Structure formats: C-alpha cells, structure tokens
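Next up is a structure, given as structure tokens.
What you see is the complex with one protein chain gone and the rest in place.
In this document, chain identifiers A, B and C correspond to the written order of the chains, with residue numbering beginning at 1 in each.
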Amino acid sequence: MHFASDNAGPVHPRVMAALAAANEGYALAYGAEPAMADLTARIREIFEAPEATVHLVAIGTAANALLLATLAQPWQTVFCSDVAHIHEDECGAPEFFTGGSKLTLVPSTDGKMTPEALRATIGAEESRGVHGPQRGPVSITNVTERGTLYALDEIAALCAVARDFGLPVHLDGARFANALVALNCSPADLTWRAGVDALSFGGTKNGLMAVEAAILFDPARAQEFEYRRKRGAQLFSKHRYLSAQMGAYLQDALWLALARDANAAASRLRDGLAAIPGVTLLADYRANMTFAAWPRAAHRQLLEAGASYYLWDGTLEDGPEDAPLTARLVCDWSADPADTDRFLGLLRDAMALGNVTKL
Amino acid sequence: MHFASDNAGPVHPRVMAALAAANEGYALAYGAEPAMADLTARIREIFEAPEATVHLVAIGTAANALLLATLAQPWQTVFCSDVAHIHEDECGAPEFFTGGSKLTLVPSTDGKMTPEALRATIGAEESRGVHGPQRGPVSITNVTERGTLYALDEIAALCAVARDFGLPVHLDGARFANALVALNCSPADLTWRAGVDALSFGGTKNGLMAVEAAILFDPARAQEFEYRRKRGAQLFSKHRYLSAQMGAYLQDALWLALARDANAAASRLRDGLAAIPGVTLLADYRANMTFAAWPRAAHRQLLEAGASYYLWDGTLEDGPEDAPLTARLVCDWSADPADTDRFLGLLRDAMALGNVTKL
Amino acid sequence: MHFASDNAGPVHPRVMAALAAANEGYALAYGAEPAMADLTARIREIFEAPEATVHLVAIGTAANALLLATLAQPWQTVFCSDVAHIHEDECGAPEFFTGGSKLTLVPSTDGKMTPEALRATIGAEESRGVHGPQRGPVSITNVTERGTLYALDEIAALCAVARDFGLPVHLDGARFANALVALNCSPADLTWRAGVDALSFGGTKNGLMAVEAAILFDPARAQEFEYRRKRGAQLFSKHRYLSAQMGAYLQDALWLALARDANAAASRLRDGLAAIPGVTLLADYRANMTFAAWPRAAHRQLLEAGASYYLWDGTLEDGPEDAPLTARLVCDWSADPADTDRFLGLLRDAMALGNVTKL
Partner (left out) sequence: MHFASDNAGPVHPRVMAALAAANEGYALAYGAEPAMADLTARIREIFEAPEATVHLVAIGTAANALLLATLAQPWQTVFCSDVAHIHEDECGAPEFFTGGSKLTLVPSTDGKMTPEALRATIGAEESRGVHGPQRGPVSITNVTERGTLYALDEIAALCAVARDFGLPVHLDGARFANALVALNCSPADLTWRAGVDALSFGGTKNGLMAVEAAILFDPARAQEFEYRRKRGAQLFSKHRYLSAQMGAYLQDALWLALARDANAAASRLRDGLAAIPGVTLLADYRANMTFAAWPRAAHRQLLEAGASYYLWDGTLEDGPEDAPLTARLVCDWSADPADTDRFLGLLRDAMALGNVTKL
C-alpha cells in the first residue's frame, strides 16, 4: 500500500537491463559516449524540435535550477505558483543557482495559476524602475504539485501572457509523461508549440534510477547551460549510465507505457475512493497523483495497517478523530492493483465502522 | 589499450548486483532507506571514527565543493596546490558553492606541496587586515593529480601547518583507495589521525557507477552540509541506489581489492615502460596513475593503433617527431594485463624503429 | 511643495559644517580616524548598549542587506512584511548579499504585521525538513513603509514571536528617529530591550548626506560584518566624512530635533488635509509620512501647480476625474510651513471647485 511518492518505487527492468548492457568495457566520459548523440537525435524527433539541445542531469531540482539560471538574470524574479516545487521543495536551489533571483508567487487553485492571475502578478512587478526586481521567466509545473493538469489551451494561455511581457517560459515536467498521456497530445504540443522555451523532462519519478533531461528548444543558451552544469557539479563522468537509462526510457515508448500504468493505477484508486461514502476527492485528477480527504480515525487505521502516504494538512495527533484530513496519494508505474484494492478495502471498512463515523 | 582515465572503465559486477538487489519494491527516499544507516555505521567502523557523518553524492566535484563550502566562509581563501582538481577541473564549482571564496595556489612539484611552501603561502595571506582575503581551509589531494603520493608523515606535516594557523583540512580522495593500498596504512591514519577534518571519499573512479561519500570527522557542521547538499541539488530521491553501490564497495573490502588491482596494473605498465630505452617516467609512482615521456613519433604510432590516453604537455602536431611528449596513463580496476602488454609491445617496437630514434 | 521623499531634501547646515571641519589635513583611513571611536562610544551611550558594535555605510540598502547577510544563512528565509523595503525596493540586494536567501512575505495592513500573522507565517515554513527553506531572521520596519508606527508593545510582541522560534530580529530604521520621537521612548526600548538584535539606524533621510549606521547589539558577529562590508564594497577609505556626518547628527541631539521638525511638518500637513472635505487619510499617522486620497482632478491641479509627490495607486491618466487616488506625502526636516500651507490652499481650492466635486 505504497502511495508516498513515485520516487519510492523501483527502476523498471528494461532500464536495469540497459544499465547492464552499457556496462561493457571502456567508454568516453562526460557525455561523449555515442549513446548520448543518439539520444539527442531521438528526443529531437519525439519533440519535433530539430534544434533542441538535450542535457542530462540526475536530479529534478538540478534540471529546474540550472534551466532557471540559464533563463533568468540574478536581478530578475521568476514567476511561479505559490505551491511550486521550485519554491517549496528545493531548499532555495533556484535562488542558489541563479545567483539570487527572487521567486514571485502567483496565487493558485489546486496547484494551477490562471492566465489572469499570472498577468496581474507580472504586471504588478517592475513598476519601480531599477529599484524593484525585474521581470524574469515564468515557470509552470505540469502535472502540477497538486495533481491537477493544465490542458493544452491552458498552457498556451499562460505562455501567451509570458510572451506579452517578453518573458521566457520554463516547464517543470517532473511528471511530464503522466501529463502527456493524460492529455493525449504530442510532446511538441505540450511544450514549444504552446510557447515553452525550456523543459525539465522527468524520468526518475517514472521508472528511471536518476535521470532528468534538461531540454532547451532554442539552442542559443545551450553552451551557457553546459558551463552551468559543470560548475554546478552535475556533469557525470560515467555519463554512459545516464544516457543508457534515458535511452531505454524512450525505446519503444517505454516512458509512455509506464506513465499510462501509473495513471491507470491512480484512476483505479480514485474510482475506489469515490465509491466510499465520506471520502472526498479534492479536485479533478487525471494523472498519477490524488488528494482525498476522510476522517482522521480512518487514517489512523490505514497507517497502522502499513499504508504509506503523506498527510497533507494536519497530523494524526492534532485534531478530532472525525475531522477530515487530506491524504496525498501517488501511484507509480509499479503500483500493484491488489495492493490498491487492499487499501480501498481497509478504508471502506474503517469508514463503515462506528468508531469513525460516530466520532 | 585504455589508459585515458579511471572514469572510463565499467562498474564492478558486484556493484551491479547490489543495484539489482536494491531494486525490489518500494523504499523510503532521500537517504531514509535502512541501507544508509548501515553504511554510516560501516564507514565509522572502517575509519575508527564513531562520530563521523557520511553524506552520499554522485560526483567528486560535488563532494569537494560542498565540503569546502561547509568549511570556508565566502571571504576566505582555500589553500591548494596549483594543479589541484578543485582549481583546474571543476569550472569554478568551489567558487560557486562557497559563494565566492578564492583559491590561493601553493607551488607544487609532481603535484605535491611541501609543508614549507604551504606555510609560506598561508603566511603571505591575511597581512592586510580586512582588505585582503582571509585564510580558509587547506585542501590536499591524495593520490595527487600528478599520480604521486603523500606519505603519512607528509600529510601530517601539511595538516600541522594548517593547525598552526587554525585552519581546517579537506582531503580530496577521488583516488583515496588507491592511495591507501599503496601506502599500506589505515583509513584513520591517512585522514583524521593525521589531521584531516573532511574527506571526499571517492568511489566512481574505483568501480562504482556514480557515488562519492563526503565524510565529516567532526559532526558539528553536518546539518549545514545537509542543507547545502539539498540546496546544491545533490540529494537523490532514489537514494537507495547510491547506498547500494557504496555498500557493495565496502562489503568484503571490495574497494581495497579494486584499488589493488588498479595499482597492480599501473605497476605492470611502469615496469614495462622502465624497461624501454628512451622512455622516461616523470616521478616516483605507486598508485594507478603514471606520467611518462617518449618521442612524439612513437605516440603517433600508439594512438593510431588505438591506444587511448592523454597527451599532457603538447599535441601530436606541434613539434618535432623526436621530441619527448608526456603521456598520462591511468589504470582502473578492470585493466587487462594482455592489453597492457600489447601497449608495451607496440611502444617497444616504435621506439626501436629508425623512424623514431633517427628523427 | 516637496513631498516626494525625505531623501530629496538638503543636508542640515550643522552636518555641512562638520564635513568642513573634518576636512583638515590628513586622517587615517577606513574608520581608524579617532572620530569613529568617539562615535561608537556615543551610540553605545545613547542606546544604553555598552557592547554594541557600530559600522557606518552610506546607503540604507547596504545596511539592511549586510545585516541580513550577517544574520541569515543562504538556505534560510527572511520573514518580512509584504510591503517591506527589502522586498520591494532593493532590486534583490538582500538576496544578493545573503547568497540567495529567500524572503517570506507576511501579510500586512497599513504596512504592519500582526504577531499572529508573523507566527502563522513562520509556523508554515520549515515543515518539510531539509527540502524547504529554513527559518531565518525576522525583519521589521519602523516607521513602516506605509507611514504607520509599531508601538513599543507591538515591536516587543513581534520579537517575542521570533524568539519563540529562536530567530534573530532585524529592524530597518531608515526613519528610526521619526519613529522614536513619535513614540516618545528611549532608543533602547525601541530596539534591544524589545528584542531587536540588529538595527539599520538611518541618517540619510533625516538630514545627512549619505550615512547609515549598522548596529549589532550582540558583538559576536561584528567581525563577520566587517568582512562582509569590505567585500560588499561598502568600506569607505575617506571614512572620516562618514563619522563626521554621524557625529554631527548625534551632537546635541540634532537627530531628534530634525525628526521632530519633520514629524511636525507632517502633522501640520495632516491637520490641513483632515480639514478639507473629500480628503481621506488612509490610516493613523504620527511620523513624517502620510497617505491620503482625493479625486484625480485635484491631483492634476496640484501637480500642474508644481507640487511634488508620488501617486500611489494609479496614474493621472487612467481613471475618472472624480475617482479617489492616493498620494504619498513625505515631509523632511527642512519642510517649509508656508510651502505646506500653499499646498493645502491649492488642494482646498481644487476640492471646492465644481470641476472636481461635480465630476
């Protein structure tokens, strides 16, 4: 009953096999292995972006922070939602890698900014000449940190706002594959065709060991990115093990298959949750992350039974037993339907019991 | 005939097996997996340092830069040799991670600083009150970037100089295992007992895929290191694959065996080189890296025959055919004696040919 | 009719005289002039803080940013109001000098944070272990950026919240003298006795040419401040001209007299404004800055007549003539009552005219 995070799951066997296959003899270091050139060609094909440059790193925070540092000047501010991963969960990595840029927070609902809110927030900055922070890139997350999705036209509308102000757009795609299969669109449509300039293309949460691709759709700043990656201690010597993972990920569309599996697992979970009286889904979810609320007492029973997930807005201790408490539930590609069903069964039982509902 | 670098070689099969074994089901992320606690205990035991803290990262530059950032203030300067990896090969990562510390270069011979040179260099700084950079940590590399070794008493003498000035000591041990087996001493003797405060304990060059351990012998700054690691985008979510590698590395002293193999391969190579008239070894080498010089024409023949190594002080093109040119030759744990012998045979033939010696 | 800013006014003649007096022959540079030692003693006396250290800089942003850099770690976040000068008007100087700390904004009303809002905001940070930004110093501004004042017990209540979390407190006192005379309390009461650790003690807005004193009530971090000041290019060689200004400022309580004059001028202005039907004062003001609203058409007449002040929430162009628009009106020590009366007269006339009230 593992719903803590999609980074808690295992590496897919085909990725492990690719690592084993890459482990033959000697190879040129630092990305000079032939597999990296193949990979770049493959990603350009997938994204219909023959000029794009591809740079592998091991950690999503690195992809985000290095791309933002490449897009932003230190005296600029990055516009992102008030629940953005780059704001809440990277211990200030964007501020560190950019040399001290600010993050200006855009109000969000269920993790999503509206174009209006983005426009108002950008408009309110840079009204003080040289005295205030200057406007910098817009960063969007899809799948959002709250499990929701921006539809194609929503992404395009946000990008249009950025373009009106002449600002570049970064897309945090830690769960890009999950968004893509949920939206059933092309990688190009979800990125550069909508107006995205730079993409953190996640792999680690979707079956890889530790690889993310930073993709620049405009190659003009690629060399700068290379310097920043090396200086940021993100350039791997035994780089072949990164390109091997990413190669296997793209081979025969494994990445899409894994995302479909994860999304399907989450869908099964949500169907089950929706059928339990007293359980509330907090928003409309279509990818692999779900937020749902039910009484504290039922959480207690599930967690004691070994279920693993985050309590989002409180603790087991602080509050009445019958008060609703939100769970963040994430499914990865390896989620076991039987496990999910067992979880749902336990929750159903807990909710049915007098000790929950009567409290 | 692969002598380009010990980061060009493969991962040891037992490490690959450990990765496969770690790839079972779900695990807590970010170092909370039980294997990490075991690993810390094991390293404390190996180093006879029950208080030491252990922090895994994937890249040597990250270990170095994060440790230096933890030891140095931005207004201080780090003392290191003029050929230190942190100065020459990290694209300014130490300057970046420290927030702009300087590096003050100590003259070296064959990659080694003398205590006298270190003392003179430290003494010459901080003579200008608040105006000049302030004295900061000393960073030593062992095995040095020039393949030589500091003996135990040499490390201790450098540390004693640092201590006289009240400065902490960092040891860049990208090839720590190679130094240790060559010196035939204990890990404690080569580090904290000699006066080292922080160690970059290398694994990647010695059979791992991508793991280095940053070790702080004094735990006082461990929490700061943790913040810096996260903020520096070096904290892995699927951390279990780092601890698995490092666990296998230490298991049954694999790390020492691999270093012995690499050193032995280098020793076989050096014996062969020494026996070829006209080939000069540049210094006394006992670890896995060797610098040797022979005429350009013979380099040409070797490289055309497929040998792989760095020309250190010139190019094939710029200079007379009979002028000596230095090769850097690095052996890793997987070096094949037959390969080495073939290399030596080719060099012997090239040196014997009129077209080399007569030029 | 100059109400644009208290930094638009002239230097007080006694300060000019002190500069002239300091301009005799040679003097030791960089703060070693005897006047600086006298000044430190004087400030310690005034603040009843015999251990405090005093460091002169020329610009308020420098005092704020250097003090925050001394109090905060790069991975921490500074808590300040959402209209704080350090957030809105320093082009990211705090982020730059701290090495990339965040600023976490506390909701404010009329420029003031409540203890409850501060507690809630601090409480909401650092809930994510190493992943989120860590809690850092609290920064309070008094007189606030909206012209209001924190009373003694309000400052103490905010400091108590900071203390509950173990966080240091910085006070941005660009208009410290104005606050002090308005509150009619002692410098000690308004700072360290209330719980303030570090003070930006303003002078430039109150009759000096360009001097602010950074005061650390706990000397433990004074040496660090010195390094940061030099490295931040804020240590003056001809430092005697800074200590001369600050010396004159404190001599015979000139600083308090100037602040009283500025506050009195603002009081006269407010009394006049309050007497004009249709003019609204936005809050309760007691120092030298006032926000007041009246119809756009009357603004037009005043500005065309040569009055100088900032329109705070709109422009002359965008909106109906009879819609209220807010002016920020700042009085400095040199404000001329006749000038103020002329301004009030013009406004009274404009408001009385049909073309305003009938629109």
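Just so it is clear, contacts are C-beta pairs under 8 Å (C-beta built on N, C-alpha and C of every residue); 3 or more make two chains touch, one makes a residue touch a chain.
Quick caveat: nothing in here was measured; it's all calculated off a predicted structure.
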Contact list for the unshown chain, restricted to visible chains: A, B, C
Listed residues C:Tyr150, C:Trp192, C:Phe236 or C:Tyr249, member touching the removed chain: C:Phe236
Listed residues B:Ser101, B:Asn263 or B:Ser334, member touching the removed chain: B:Ser101
Hidden partner chain, touching residue among A:Gln134, A:Thr148 or A:Thr191: A:Gln134
Where the unshown chain meets chain C, residue by residue: 2, 4-5, 7-11, 16, 19-20, 23-29, 57-62, 65-66, 90-93, 96-97, 204-205, 209-210, 227, 230-238, 241, 308, 334
In chain B, positions touching the absent partner: 74-75, 77, 88-92, 95-96, 98-103, 128, 130-134
Positions on chain A where the hidden chain makes contact: 30, 73-75, 99, 130-131, 134, 224, 226-231, 235
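The definition used in the following text is that only the chains that are shown with their structure count from here on.
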Contact network partition after chain B is left out of the picture: one piece
Chain ID, smallest distance between chain and overall C-alpha centroids: A
Geometric centre distance via CA averages, chain B-chain A, whole Å: 35
Chain A-chain C separation of Cα centroids, rounded to whole Å: 42
Numbers and ranges of chain B residues touching at least 2 other chains: 227, 230-231, 235
